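All protein chains but one are shown at their positions in the complex.
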Amino acid sequence: MINNLVLGIIFPNVHDDLLSEMTANRSMGSVPFGGRYRLIDFSLSNLVNAGISKVGVIAKSNYQSLMDHLSSGKPWDLDRKKGGLFILPPYGNGEARVYTGHIDALQGAMNFINNSTEQYVVMCDANVVSNFDMEAMIDSHIKTGADVTIAYKRGKLPKNHRDIMSFQFDENSRVTEILLSNKIEKDCDFSLDITIIERNMLIHLIEEASSRNQTNMVRDIFQPNVKNLKIYGWEVKNFAAVMDSTKSYVNVTEELLKNPTARKQLFTSERPVLTKTRDDMPTKYGLSCDVSDSLIADGCIIEGTVKSSVLFRGVRVSAGAIVENCIVMQDCIIGKNAHINHVTTDKNVVINEGTSMCGAPSYPVFIKKGTNV
Amino acid sequence: MINNLVLGIIFPNVHDDLLSEMTANRSMGSVPFGGRYRLIDFSLSNLVNAGISKVGVIAKSNYQSLMDHLSSGKPWDLDRKKGGLFILPPYGNGEARVYTGHIDALQGAMNFINNSTEQYVVMCDANVVSNFDMEAMIDSHIKTGADVTIAYKRGKLPKNHRDIMSFQFDENSRVTEILLSNKIEKDCDFSLDITIIERNMLIHLIEEASSRNQTNMVRDIFQPNVKNLKIYGWEVKNFAAVMDSTKSYVNVTEELLKNPTARKQLFTSERPVLTKTRDDMPTKYGLSCDVSDSLIADGCIIEGTVKSSVLFRGVRVSAGAIVENCIVMQDCIIGKNAHINHVTTDKNVVINEGTSMCGAPSYPVFIKKGTNV
Amino acid sequence: MKKTECVAMLLAGGQGSRLGVLTQRIAKPAVPYGGKYRIIDFPLSNCINSGIDTVGVLTQYQPLELNDYIGSGKPWDLDRSNGGVHVLPPFQRSKGADWYKGTANAIYQNITFIERYNPEYVLILSGDHIYKMDYAKMIKQHKEAGADCTIAVLEVPMEEASRFGIMNCNEDGSIYEFEEKPKKPKSNMASMGIYVFSWKKLKYYLEQDESNPKSSNDFGKNVIPSMLSASEKMQAFHFNDYWKDVGTIDSLWEANLDLLNPKIELDLQDPNWRIYSRTPSAPPQYIGKTAKVQNSLITEGCEVYGKVDFSILFENVYIEEGAQVNDSIIMPGARICSGASVQYAIVAENAIISKNAKVGERPENTSNLQKWGVSVIGAGLTIGENAEIHANVMVTQNIEAGEKL
Partner (left out) sequence: MKKTECVAMLLAGGQGSRLGVLTQRIAKPAVPYGGKYRIIDFPLSNCINSGIDTVGVLTQYQPLELNDYIGSGKPWDLDRSNGGVHVLPPFQRSKGADWYKGTANAIYQNITFIERYNPEYVLILSGDHIYKMDYAKMIKQHKEAGADCTIAVLEVPMEEASRFGIMNCNEDGSIYEFEEKPKKPKSNMASMGIYVFSWKKLKYYLEQDESNPKSSNDFGKNVIPSMLSASEKMQAFHFNDYWKDVGTIDSLWEANLDLLNPKIELDLQDPNWRIYSRTPSAPPQYIGKTAKVQNSLITEGCEVYGKVDFSILFENVYIEEGAQVNDSIIMPGARICSGASVQYAIVAENAIISKNAKVGERPENTSNLQKWGVSVIGAGLTIGENAEIHANVMVTQNIEAGEKL
């Protein structure tokens, strides 16, 4: 049993700047995704579906919406007496400050890590969307006797992410080289920032690095130690995407619409993606509606046309309105005869009657939370 | 029904400096008290026992232990879908910073207050220990048509508390004058910092005051407006104490031991003081033990002598040890033949075999968390 | 001891045998409704929205699924330290054991449960109706009238009155007579089976009723009549909003499709009166390129590639390309294969309608309109390829390919 063997740690804030428009008032972890989820749901569900029952979320800023979303951890079955969900915000104790990188984030949570009894730690960044068998990855880590195992994906490198590692392996999947260049054009094996390590080793490495005032785990720990540490890669063959810009956020969503295999892998009933429920009624399709090729959450009322789009909970598409190639977040209202194309609207946006907004496939338009257009 | 009519707000940090020794690594709200409670339990239980089902806790610093204690709010029946318990830490959103007084604390929680729908707000500081019928106070506030109702106690002024109000009333209990002198020697009517006010009025007053960069609710809002606002007093006749120094903390505990009426009023089964449970076994009294005049929590093992003391959960008093006039917090160990008198030990203190420590009634000794003496 | 003003007791023990195959393995209150609800969500949500947080649910028929559905009561905010929702099955005492004999006996057997909360009033509800009602208003009227019992009543069309329990009232709303299914009804005020009792009175009459060996221990047949004949103060509480008994296949089907009727006011999205439910974890619904959806309710987990019109799809329903669903209710996990057509039907959980099969008929296509009715496919059944199920058929076993029924 994984239970009590592995501790989970999520960094909901570390790459906030990559999605700066969407993280103005929230952490990366609470960015809405896929019609009814927040990004953190994917990391949390992967951990929980692997049998992990103790998870720390090291928060930094803008985490009120994250706290509301996570609340007691009930949707992930993490409201436990032993273990469960721990939100670790700054100023929570003498050590925790507003951190800048993984190392000082972990340093601020050192009490939590020290007081845990699990043998291993899995660390996840919140800007990765995937659903894979993490239990198998943990088993592999134990079997290979690796010091560190990092999940990777083969494909085109997410280029906006400055600190993204790409790997060279030996024949046993041991990492022989870590590159941080974002110039690589052809397919490569890039990190999903999901890392398994022994808890005691993590404590040791973090204390070492902090004593040198280092903050960047990739540059200050993994890269210089690629020879000393046995770092192994673990390939995620399922759909997996790293969000590194608003554009990549839109592209990943489009991929989910276009690619039934991606959808099936992300939303498998074997490992459900768990999230907070909202008590919406089913979505109501009106008499005159025309909907196709779209992912739609509950609580919408659709009287107009929706094509190749994602509607979050509680969206209203009025009669005569046209929504094409859009991502429409919670509780937006698209007025009568309005027309939007290649637009991403944050929560509570109102597109007024007759208004037209149009982005381009290469340049989707983003509309801020609560805007009235 | 009070439910949905009144919002509760607790400030767990505002007077941390008054109990500086005990608040080195925790907020005032999480200071242990009375054998099995934390100070915040008293405010929270008063609110909940009055039927209030939505409570915000505006945290500032050192609140990790408070978060652990409160967790999902289950012990107070505050893990609700509608309402429930909200912990509001700094950096949670764009507004919330590390505050200095009640006004900027409330300003940082303005989103929470604005989004609530309750008509009234009850605000409590966490350094007050009392158990009284808050529902009656709320009823009285509504009946008198007061703008503000503040709970007060008649007695000797807690002198270390710089901002403690004492009141002069007209014949209808309306406050005619607010004094902030701590020189008053004879009995007076002093504030328990439990305040009821209409939510909209609170929002208005806070916005006004913040726009002038004011932070102190007493000096900047109540005192200057004593003529403009209808401020009423509500006398708490039950036992009530304001903790304003380590010495007063010890004195209040002594009062609970000496005064059966105080004990009965604080621990009435009509309005139980609710707290997190710990799954300790009952306390085991050994063959040779000698215990009298003491309040003792579960999970202790007592083989020595305990007189006029309070033992928190999991304390061990070894054979031959003598504990007199002491407050011994969770999981302390008093070694064989050790002797302590007028000593307050924080959590996890070990008094080694044969060691003797002795304070005076007028100067109790305090031993820091985790110390080995 | 803390006092609870009002305890609600929800009668959820009935088999609901007129729902046939739909209640073969689950109790009637657990029957799915409206795309993501169960019937019991309505009284439970009404309770919490009315400020009643202590609810006993009386079960005895196939309670496993209902018990699990209710669980700790969390989805309805009814998981409370004091009060909350409690499932109350029949049990053995040191002297003997009894199943619940009638509605009144079920409450009688749980007097101990009620007394623990020391209530002033007890609200009796049933788990068979779809409606939104503020019980607090009813209790308020009960208090203000100083009544011993208040019964919620609904105006029904006079021609249907003889199917109901009819309350005949004085001008002040007090009830002077109760007639169960009268042949010649004197009024059209039908009892909704919702009662507020002052607990002391109810306890007295429950004990009286229990000691009468001839009584069938039923509220409508025994307790209410004997209170009336003893001249207790009985008041009617008038209710004018949507209310539907879902006791038959046709009424269950109608009550579902009422949600699609813009003329019928039953807003399940009203933020001031949410209807809560326990929902499974399912991804957003996907409406494919070949899909054509109109005037329907569809919920999370569905995938639609075919035509859906005037229908309700529950979670994880799969409609293949080329399939057609009209005027029907498709319960969780069912699959309608390509070329199949489902009309005027209820397809229960996880049933499979294979390729080119036909289920149900439009009334206008039936030869004998007298015999027309909604068809029902039982849970987990498979209807073979090219099979045809005509109108008004209840399918309780797998149907072979090509078979006609």
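Which chain is which? They are A, B and C, in the order written, and residues in each are numbered from 1.
In this section, a contact is a pair of C-beta atoms (placed from the backbone, for glycine too) under 8 Å apart; a residue touches a chain by one contact, two chains touch by 3 or more.
Predicted model only: the values in this text are computed from it and were never measured.
Asker: Among B:G35, B:G56, B:G335 or B:G359, choose the residue that contacts the chain missing from this document, as touch is defined above.
Answerer: In the full complex, the listed residue that touches the missing chain is B:G35.
Asker: Going by the contact rule already stated, which one of B:I178, B:V291 or B:I367 would touch the omitted chain in the full complex?
Answerer: Here the residue in touch with the unshown chain is B:V291.
Asker: From the list C:T112, C:S211, C:S231 or C:N272, which touches the chain that is not on show?
Answerer: C:T112
Asker: Residues on subunit C that touch the omitted chain in the whole complex?
Answerer: These residues touch the chain not displayed: 15, 17, 23-25, 59-64, 67-68, 71-72, 74, 79, 86-94, 97, 99, 112-113.
Asker: By the contact criterion defined above, which parts of subunit B meet the unshown chain? Give residue numbers in ascending order.
Answerer: 34-36, 74, 263, 266-267, 272-275, 277, 279-289, 291-299, 306, 310-311
Asker: Extract the touching residues of subunit A with respect to the undisplayed chain.
Answerer: The list for subunit A reads 1, 3, 74-75, 77, 79-82, 270.
Criterion: only the chains that are shown with their structure count from here on.
Asker: Counting C-beta pairs in contact, which two chains come out on top?
Answerer: Highest contact count among chain pairs: A-C.
Asker: What chain sits nearest the middle when you go by CA atom centres?
Answerer: A
Asker: If you average the CA coordinates per chain, which chain's centre is most distant from that of subunit C?
Answerer: Between subunit C and the rest, the longest centre separation is with B.
Asker: If you average the CA atoms of subunit B and of subunit C, how many Å lie between those two points?
Answerer: Computed from C-alpha means, the inter-chain centre distance equals 48 Å.
Asker: Averaging only over C-alpha atoms, locate the centres of subunit A and subunit B and give their separation in whole Å.
Answerer: 40
Asker: Pull out every residue in subunit B that's touching 2 or more other chains.
Answerer: 74, 79, 81
Asker: Where in subunit C do residues touch two or more other chains at once?
Answerer: Residues 74-75, 276 of subunit C each touch two or more of the other chains.
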